[in-house]
Structures are given as C-alpha cells and as structure tokens.
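If you scroll down you'll find the structure; I have some questions about it.
A single protein chain has been omitted from the complex, and every remaining protein chain is retained in its original position.
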Amino acid sequence: MRKNYKLFLVLLVVSFVLTVLAGCVNSSDKPAQETVSDAKKGETDSKGQDSLAAQQEEPYEFDWAFAWMRELPPENDPIKQVIEKDTNTKFNPVIIPINEYAEKVQVMIAGGDYPELIQFIPGMDWKTLAEQGAFIPIDELLQYGPNLQKIVPEENWNLVKMKGKIWGVPLLNVLNPSQLFVRLDWIEELRLGDGWEDKLGEENFKTIDDFYNVLKAFKEHKSATYTCSGIVGLSPLFGAFGVIPVSDFYIKEGNDVLRVTQHPRMKEALAWINKLYKEGLIDPEFITNRQEQLNNKALEGKTGMLYDIWNVPFRLEVQHNIKEIDPNAKWVRTNPPKGPEGHVYLRGDSRVMDGVFMISSKAKDPKRLIQFLDYLIDGKGYEVSQYGIEGTHFVRKDGKIEFTEEGKAEWVAVYGKMRHIWDPDFWYAKYDKYAENLEDAAMENPVLPNVAEAFTPGPIWKQYGADLNRYEQEMLLKFIIGEEPLDKWDEYVKTANEVYHAQEISEEIIEGLKADGRLN
Amino acid sequence: MLNDYAAVKQQRKQPDIVVKKFIVTISKHKYLYLMLIPGIAFFIIFHYVPMYGAIIAFKEYNIMQGILGSPWVGFKYFKQAFESPFFGQILWNTFIISVYKLIWGFPAPIILALLLNEVKNMIFRRTIQTISYLPHFISWVVIGGMFTDLLSPQTGVVNNIIKMFGGQPIYFMASKEWFRTVLVVSSIWKEVGWNSIIYLAALSSIDPQLYEASQIDGANRWQQIWYITLPGIMSTIAILLILRLGNILNAGFEQIFIMYNPSVYEVADIIDTWVYRTGIQGMRYSLATAVGLFKSVVGFILVVTSNWIAKRTGELGIW
Partner (left out) sequence: MNWVYGKVGGDRVIKQTTEEKIWEIVIYFILIVIAIVTLSPFLYVLLVSVTPTVELSNVSKNILYFPKQVDFTAYNQIFQTDTIPQGFKISLFITVVGTLLSLLITVLTAYPLSRKNLPGREVLLFMIVFTMLFNGGLIPTYLVVKSLRLIDKIWALIMPSLVSAFNLIIIKNYFLTIPDSLEESVKLDGANDFVILFKIMLPLSAPMLATIALFYAVGYWNSFFNAILYINNTRLYPLQVVLRRILFSATGDLILDIETHKASMLAVRMAVIAVTTIPILMVYPFLQKYFTQGILLGSIKE
C-alpha cells in the first residue's frame, strides 16, 4: 500500500513537470503569425510616412535559403557585397545541402521564422505549403521583374501555376543533362556508316532499323551492348515511339490528354525493346547500373552505345581516361533513333530542373525580392553571380575572358541560381579545352513535353500515386526483359486502372491542370 | 481491535501522513534521487515534451497552424496505409526480412565474441577485433556499390567463381530469390564486428576462477563455453534480444533504399521505403507519423512480452 502511494506521487510529480514544460513549449509551437506580421506591418506603416526616397535608402534585409553542395563562400565575400550594393539589400544566405534540404526547410517553416526567399528543389512540395499560407502568389509583383518576364519562358511559368495564379519564380536551367553517346571509332571500323556523316549532329539513325543494325554489329564484333542506368535510361528507345517510360507523364493528342504508360504506342515500344533485349543487345545489368558502372563499362569497351543522365562526369573523366586504354576510342554524341511513325525523342522534357524560388507570406516587402531576383537573372547581376567580379575573378583581354586564380574557386558560382545557360566565352575560359565537351550540353535535343509536369497533386494521387508508380515501373521492367509476355498488356492496363486507380488519377490530374489554368 | 486497525489504516491515508511518508522515503534515498535528476530531466525535456508530436498521426498537418492547431482527421492515414494495394506485401517483407536478420544476424556477433574469447594471443585478438568492426563505419552507399560490383553477373567475383565451377551466373541484385539473402549477408558483414563489442565487454567480467575450477574438473573448451561463458553473458544476450525485438518492424531502411530496384520491389519493399516514396508529396508528416506509431505499438508489445518472458525464466529484464 505504501509503495503504491509513493509510485503514485512520483507519477504525479513527473506529470506535473511534464505539463508545465509542455505548456512552455506549446506556446511557441504555432508560428507566431500575428505578432510577427503585426510588428512588420508596424514597420512598413511608419516607413510609409517617410518620403519614398528615404524608404529606398534603407537596405532591405532578408534571409535567403538555397541549396548548394560545394565549397561555401567566405564570410562577407566580395561578390555578396557587390550584389547587396547593386540591389540595396542585405541578405543572409542560408545554404543547405541537398540531401537534407526538405527536412531543414520544413523545420524552419514549422519553427515560425523562416527565410523570406526559399528555393524549393524538384521533388519538394511547395504547393501544399502555399495552400496552407506559407507563401504568396506573385502575379501582381511581376511588374517589378521585367527581366524575369522577358527571360523565363511561358512554359516554365506554367509549371508554377496553381489555381490560376503564379506562385514562385522558376529557376532556369537550359543545359541539357543527358545525351546519347556512341563509339564513333567502332562505327567507322565496322563500316556501319550508311548515310552516316563525319560530323555528328546530323540524323544518323534514320530509322529504328538503323539503330538496331548498329547494336547488332556491336554485339557480334565487339561483344558490346547498349547500356544505361535504370528504365529511364532506355528513353531514347522509347522516344522512337513517342512515349517515355516515366509515370505521371501525359501527352496531348488532339483533344485528349493521355497517360503515356498506358498508351498503345507504349506497347509497341516495349515489343521492340524486348526484341533487342532478348537478342542481348541491351546490357542486362541496366537496372542496377550506377554512374560508376557506366563509366567502367565505357572504359573497358563493354559498351558501344550509352545513355547517361549526368553526362558531364562521363565525358570529362571517361573521355580523358579512355585515351590511355584505347587511343583510338572516340565517344561522340548522336541523335536518338526515329520510329516508324516519325517520332524521335531523346527523353522526356523536364523544365523544373533546379526548382523554384518561393516568397514567404511574411516577407516585409515582397517586391524588393522580385527586384532582387530580377537583378540576378540578367546583365551584371547574372555575370557577377555566376562568374564573379570583373577585375577580381576574371579579366577581359582583347575581347577574351581570362579567369584569375581567385576566380577558379568553387564558391564563386554560389549565388548563381537563377539561370544556367551555355556561355561559351566564360566556359572556355574556365574549363579550357574541356568546355568543348560541354558544348553539347547546350544543344537542342528533341524532347517530349509532359503536359502534366509539376501538376498539383490531388487527394487520389496523394493516396495511390506512389503505388501506381511502383506498379508501372515493375510491369514495364517485366515487359522489357520478357518476364511478362506482351499479350498481358490489356490485363496490365486493367489492373492499373482498377487496383491502382490509374483512371481516377488521370482524371484528377487533368482537372487539376485545368484548375491551375494550364489546360484549356 | 478491528476498529483500531481500521482507524490506523484510515490514519495512514491522511494527506499529511502521506506527505510525511513521501518525504521520509525521499530522504532515505536522497542521494539516489539526486543522482536521477539530470537524466530524468533530460528525458522529460527532449523526449516527453516533444512527444505530443505523435498526435500528428491523427491530424492533417498544416505547418502554418502548427501541430496543435491542425485539424483532426482521426485514423485517415492509418486507413490509407492499410488500403494500399501493397500493404500486405510490405508488412510481410518487413517482418520476414527482420526475422531473417534476427535469426542469422543476432547470433553472429555472439559467436564472433566467443571465438575471439578463445584466442590467447592478445595481439592477434585485438587486431582481428579491430578489423572486424571496420565495415560499420562505411556507409551503405559505398557498401551497396561494392556489392553491386561483387555480385555482377558479368564481371563480379562471386559469379566468376560460379562460372569456374561450371555454373550459370546469377544476377543476385535483381533476383527475387536471392535479394533477401544479399540483404542479410551484407548486413551481417557490416555489423557483426561492431555488435560483438558489447559481448566482449560482457565476457571480460566472467570470473576466471570459474574456468580454473572447471579445468580441475576436466572440462574441455566447449564444455567451458556451454557451462560458464554462455551463462555468464546470458543477461546481456537477453537484454539485447528484448531491445532488438522492439525494433522488429525496422528492417533496415538505408540499406534497402540504396540497394533495391524495381526487379526486387516485390521482396524487398518495406514499410519505411513505402512511406518514403508515398510521402514524397508533402503529407509525409502525418503518414510517416501514423506508420511510425503503428511500428512503435507493435515494438512495444513485443518488448513488454519478451521482457516478461525473460523475467519468468530468471533473467534480468529491462525493468
């Protein structure tokens, strides 16, 4: 009996302490919206009474959160100072590595005082947060960003629309991350060049049979295959049929918006690819290949054709190293094959490559942020944030650019988030002869646009979308390697619709696109 | 007499008596209670205070409204998990992979510790021990890559050996039959050394006199292990087993996430990988918390049960 009392009392004391502490913390749980915004409103009000000129003399202070994995800039670096001076701001960069980016941003927002300008990387959901009031739409503010309007294409603005409004500033990255490569020396050696020309960039594979014949020759004479990483690495082959092996990918045909993984042409594509796989023309390890395996296979001559998503390491490292192993080896970029109905696509179009900048609903003066971004996207702002300060980081000599030792530091490009484009003057200066390898990154490739890219997820997609995605990936793989015969295609579509709600998801996505103002 | 007794009992329940007794008890063990304060405070502040966050499992988390302000949705996310067409499969995968890892992976460090304990040469023993826990420090990203190369059907060492013996190469990493084995083997490889450390510490506390005495009775090595060594570390084994059972639904997210691919989703997709994929679109919080709560409850039941069993068999439990 006595023991029970003591236990009970211990419990009481403990729970009392708990509640007290919980109470202390709870009061700071809710992002203190009222108090903060009140205080800030107070500021602007009193400021509004000053003259406009005086208002504009105060540098605008704000926190800026973005992703950057490499070397951090030194404290108060000169580039930051130049940017601040030109935009009359004082910004505090909150630099977060990519892998932990989503968690960090989430806790910052949950904590209540979060940066006024936040980058949302692809895959992060800003729409839910925007709906909950964390960010503001920027339609009215765009008037303060003439460069933004001029430079960012309509299609990109489309991707940041929700409920008819524009919500963030898309980051522009027009560099092409992936290419189809082929060993030119083997083509020449095996005399496969029927209709091939010395300079590539022309249409080398006029039909899928051209493509097939090349792979067949590689297999017979070199024991080499087509290799890539994952199902999506087979995109150029799918592209010949006007489809892409990615879930939630939709194309417009006439008045219909169709899900590509259920399209009849997908079945045709799978049939052809399965044929290639059965004949051993495709690397059977494609499903587990990572970058290292691709590099090694290229170096060892196990592959004659390769599709690489992040092609820069491939080119710069492998192309350099392969010279030591096989001096004749020459990997060049080539075009994807053209299919029976004239389709030719390298991959699906992806415009959100670097994400979008969102403006906080608690921003003191959002238009200043738009002006800030406007400065960074073009002209001097662009130059200084990508390449540094003229005179310190690079110099112009006889119309050519030369980087100084300081200018070669990694951190110099840390603030250059707005726009990544092919800039030959600078790139040749910075990367020397390697820049010519990167020039392909600037080339236009035929890409299949996804009308549903960055769609606003609805409740059905949120519940079943990932499961449908998994089912489709599994089934596509089974069809490719022949684990599942293609006469089960109709069954697959049916299962996708009934068990995994593909039909409802498609309808929901299309409705969502219309509501966002992206489909008429 | 009876009345007196009842009166005394009544008296004992008086508040001031209770308080007095409380103070007496505390002061009797005052140093002990004093020692407890920092640790208990830590648990309260950093574990119990944030625990209210678990209610997100029953709410539609709105980050601007905060945890307390978000609307209640009851069991919505639990239902959502149960309604997934893959639910049964992922639950089974989680369970079976965890059980495999338990059956093979739990005894392995014990055996290693016992083997090391049999070694007389200190230098040899310490060297082997240090080497054995090295893989613990290498992340799954690297080990996953190593295994991909090692098990490659075309160039991997393992398959080269198989081919040498005239067999057909096996694509282990993409094989539904072999993938779970790969998971178990690679996880033992990585952790056996590290996990044996605690058993080695326990071993060193066994009284050497016991061994000497058994020597005189003519015991050989194995009898010594069975009758002295094992019982000597049994309490450590028991406690680690109980705590391990609490983690039964954690089958190794990082490892599986790095190593799995569409060929093996069927056998390797576990609760955590499913939550990761499904939660990508913002609602990760409520769903992840709901699933986490489910895992916690299951683990909790197992811990309580196994602790009770342990105590019944005479071992020290957790409490």
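Letters A and B mark the chains as written, and numbering starts fresh at 1 in each.
Note that in this section contacts are C-beta pairs under 8 Å (C-beta built on N, C-alpha and C of every residue); 3 or more make two chains touch, one makes a residue touch a chain.
Given the structure is predicted, the values throughout are model-derived calculations rather than measurements.
Trainee: Quick check: which displayed chains does the absent chain contact?
Mentor: In the entire complex, chains touched by the missing one are A, B.
Trainee: Considering the complete complex, identify which of A:D77, A:D354, A:E472 or A:D516 is in touch with the unshown chain.
Mentor: A:D354
Trainee: Considering the complete complex, identify which of A:K430, A:H501 or A:R518 is in touch with the unshown chain.
Mentor: From the options A:K430, A:H501 or A:R518, the contact with the absent chain belongs to A:K430.
Trainee: Which parts of subunit A face the unshown chain closely enough to count as touching?
Mentor: Per the touch rule, subunit A residues meeting the hidden chain are 3, 6-7, 10-11, 14, 24-25, 28-29, 67-72, 94-98, 100, 103-104, 106-107, 110-111, 121-122, 173, 175, 177, 292-293, 295-296, 299-300, 310, 312-313, 316-317, 320-321, 324-325, 353-354, 408, 410, 413, 420, 430-432, 434, 438, 441.
Trainee: In the full complex, which residues of subunit B touch the absent chain?
Mentor: 25, 29, 31-33, 35-36, 38-40, 42-43, 45-54, 56, 67, 112, 115-120, 122, 124-135, 137-139, 142-143, 146, 149-150, 152, 155, 157, 189-190, 192-193, 197-198, 200-209, 211-212, 215, 218, 220-221, 224, 235-236, 239, 243, 246, 285, 288-289, 292-293, 296, 299-300, 303, 316, 318-319
In the analysis below, only the chains that are shown with their structure count from here on.
Trainee: Starting from the mean Cα coordinates of subunit A and subunit B, work out the distance between those two points in Å.
Mentor: 37
Trainee: Can you list the subunit B residues touching subunit A in their complex?
Mentor: Going through subunit B, the ones touching subunit A are 12, 18, 21-22, 25, 40, 44-45, 48-50, 52, 62-69, 80, 83-86, 145, 148-149, 152-154, 171, 173-174, 261-263, 265-266, 269, 274, 277-278, 280-283, 285.
Trainee: For subunit A, which residues count as touching subunit B in their complex?
Mentor: 1-2, 5-6, 9, 14, 17-18, 21-22, 25-26, 29-31, 33, 106, 109-110, 123, 125, 127-129, 132-134, 230-231, 284-285, 287-288, 290, 292-293, 302, 457, 461-467, 469-471, 473-474, 476-477, 499-500
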